[in-house]
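Have a look at the structure that comes next, please.
One protein chain omitted, others in place.
Let's look at chain A:
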Amino acid sequence: MSAYLVTVCPREADNHERLYLLAGDLSSEDVQRLTLELLHDPVAHTATWQALDAELAAPKAGALVEIAFRPGVTDNEAETILVGARHIGINGLKQAKTLRRVYVSDVQDEAVLRQFAGEHLLNDLIETAYSTLEARSAERLQFYQHLLQLPAPHTPTITRVALRGVSDSELERISREGILALSLAEMQAVRDYFEDLGRDPTDGELETLAQTWSEHCRHKTFRATISYQQSASDAGIDAALHPALAELNAANGATINGLLNHYLRSATNAVSNEALLSAFVDNAGIVAFDEQYEISFKVETHNHPSALEPFGGANTGVGGVVRDVLGVSAKPIAVTDVLCFGYPDLPESELSQGVLHPRRIREGVVAGVRDYGNKLGIPNVNGAVWYDHGYTANPLVFCGTLGIAPRGSHPRGVQAGDAIVVIGGRTGRDGIHGATFSSVELTHDTAETVGAAVQIGDPVTEKTVIDVLLQARDLGLYSAITDCGAGGLSSAVGEMGEETGAVVELRDVPLKYAGLQPWEIWISEAQERMVVSVPPQNVQPLLDLCHGEDVEATVIGHFTADGVLTVKHNQLTVVELDMAFLHSGGVQFKLNADWQPSPAPAAQPAAIDHNALLKATLSQPIVASNENIVRTYDHEVQAATVLKPLVGVNEDGPGDAGVLQPRVDSNRGVVLGCGLNPLYGKIDPYWMALAAVDEALRNIVAAGGDPEQTWILDNFCWGDPKLPDRLAGLVRASAGCHDAALAYRTPFISGKDSLNNEYRDAEGKRVAIPPTLLISAMALVPDVLQTISMDAKAAGNAIYLVGLTHDERGGAVSGLVGGIDNGNLPKVNLATAPSVHKAMHAAIRANSVRSCHDLSEGGLAVAAAEMAFAGGFGLSLELSAVPTSSSLSADALLWSESTTRFLVEVEPAQTANFEAQLNNIAYAKIGQVLAEPRLIINDLAGQPIIDSDLASLKAAWQA
């Protein structure tokens, strides 16, 4: 074995260099060829190489930091070097490591340099660094040798955990210290099971139960029996329109038998339609696209991992939800991302120990989403970014994927005797305890205790897996498929074999490196793996297909008929559990919920400068342009994006929804939108849920999607559900989802919850995120040529406001920057909202609408400004014309965030046609499009209350 160091310097002045450590049976000619042919680009770089055992040549003078992934952490570039070496015929290269060297100027102190590196250059969780003011050869050599050190070989062992007869406090300790995240009742059930068997569980069995019974996999809170109380009843509720809320209003409280069944599934069952093919049972919801194709949609969160390692967490968040869609045999055709961060201007001094700054989290998360989606070649066509101080320690990363498949091509028929084949990435120690880790609150030292839960993605491996699996699907090679996500092989095999039984030989699982114990192989959440069930006659064709495209595929066992999950490692029995106990042996939780309505804030008396308030609201990060994020995502790949995320004359205005045309041979399209507003959630999650559903539908409708061909997904992110106040909010949000789905007749087809989004700092102070519900909506449209954008199109066109405005400035975003938050939360009128959406859609289908923008955060003022500057045309509007049901102040008319409203541009020749579609709908012509680039809004007396040039409004929005 010999080892070498290659140094690659950019020819252009730069403070970065790349270093490569190469080890193996290498001659110096081999290293020269690797350097010249693989590791540097002679036009852009110079390169030098040297043996690692010699005196190392000194780098440039000055302070520097050399950073590498910790041993055991996925290093994709290093893996590529190994492949490249084989391509050029150098087979002696056994090990490669990549490092980056950063020169840091103006530092004279080692400790300051180390601190700077920790804060700006590396993440200690996955990376290790050598930092110095003056590089010394011996120290560097030691660092490199440490990086090249291979894990020591070891003997696989099975540890038995003494569980029989132990006390409750001992059970709790075992659960806590093992990061099993099982409750006392669950630990008791496990203890009783093994007492009956007359033996203690193995480490592998305990881990299997913890994964399978985790909140992440089993949604225990959403299946729990909840006893709900509230201190005051909601006044004036129409029980026919709000059946779930009316039930909660019962004088002596309500008992809810599982939020999932009682609210979400029951709503879907009540409004299900012919096109709905699969809801809540598969890895993703599935609906019919047309006679030949079906569309699937799934949205997941990856919050805790993104808090600790933003790039890796978000990266694998995208990778994971793409595998969910692959898990219903569909080709991924779009990704979405909704991100919630702390405010980027948070002073460093207000940051808790162990928490990354929101700017750094945002930068890493966005880069992670970009990297994975772009590399898979999936367009990112819809998303949102929200900011709240409550997300500082607990950022939220929602990632969605849309897929398409020929109808009926997803098989679900595991047979005894079918082989279990794992396809894709190798298994390492990455992601151990991910499923259980997501069920515990974060603390200042979480990073140290569950560091292994952080994963690094490898999108190219996932892309090759997609390539072969779609071919395997078309060839009918597998009988069932699932992704290897939370809980790793234990969950994938455990779920697939639930009705049959399975035998797995862990010795055969391909590993990234030596040193894993059997239980670690079994529950590792290493990325980019899929598990398929393969009838015996198809095993060889599948392996040939995979190997022909350099995809690793390995038979690791088979399904049985004995109803037992048996996991072996050579002679060792790692797991031997009844599938029945594994899947039904858990405990149904009983939880208490107690709703205490928040008092409405006292309205602040103020004389408002509306021009200044408009600019301040446009600059508020929640409203401001996300172009610098959206541009870094590929939204054009696959050539199906026919309404882009950024629209308008300069292609930089905020589009309401993305529209895809998935098939070249048909103009049929899919529209994607979303709704989220945690500011409302802080006041009342019930009305937040209604507003979120309405917003997602408004997005859809504004772009031309059919509200009667719309399906929705729920993603709840909440604090600790064991606390009755947090849980009460969750109950109300779920009730809102139910009532909205019934009223709009939009079935939920999939959902997910991420609970325990709380942070406990070093002083023990607990911070929960604001109650957060994301509604994602997918709609069909028969002809994408009838979809529209939100930018004003031509001077002289009429501007209509559709929908009623009320004085609803509770939770208004303008209230954060100097406007008035009067505590009146926007309350969707379920009696009228569905018909407003339908009428708007009919008007668009009648080709009477040139542009349409929904009113959301910032109300009429912001919507009008956005429509104007996106189109490059001015607007002149009269507040006196705005439709209301009672007389409102100009403040309310401008800033209210009442739901179910649209700003619509109509050509003069089309106004009659347009109005004819709006029978019995509140609407009014409130102004017109101007050639002059100014936004003019006149108050009730006809005097300008807003008068501003578009350039300065746009500049505020883009600031």
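Simple rule for what comes next: contacts are C-beta pairs under 8 Å (C-beta built on N, C-alpha and C of every residue); 3 or more make two chains touch, one makes a residue touch a chain; residues count from 1.
Heads up, the rule we're going with is that contacts and distances are computed from a predicted model.
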**Asked** Just by its UniProt name, which of "Hydrogenase maturation factor HypC", "Phosphoribosylformylglycinamidine synthase subunit PurQ", "ABC transporter permease" or "Glutamyl-tRNA(Gln) amidotransferase subunit A" is the chain not shown in this complex?
**Response** "Phosphoribosylformylglycinamidine synthase subunit PurQ"
**Item:** Residue in contact with the excluded chain [from A:H635, A:K682, A:R809 or A:R901]
**Value:** A:H635
**Complete:** Touching the hidden chain, out of A:L376, A:L591 or A:A868, is A:L376
**Residue among A:G408, A:G476 or A:G548 touching the omitted chain** = A:G548
**Message:** Counting contacts across the full complex, list the positions on chain A that touch the omitted chain.
**Reply:** 37-39, 41-44, 76-77, 80-81, 83-84, 87-89, 370, 374-377, 458-460, 463-464, 467, 548-550, 631-639, 641-642, 644, 647, 649, 651, 661, 664, 784-785, 788-789, 791, 793, 851
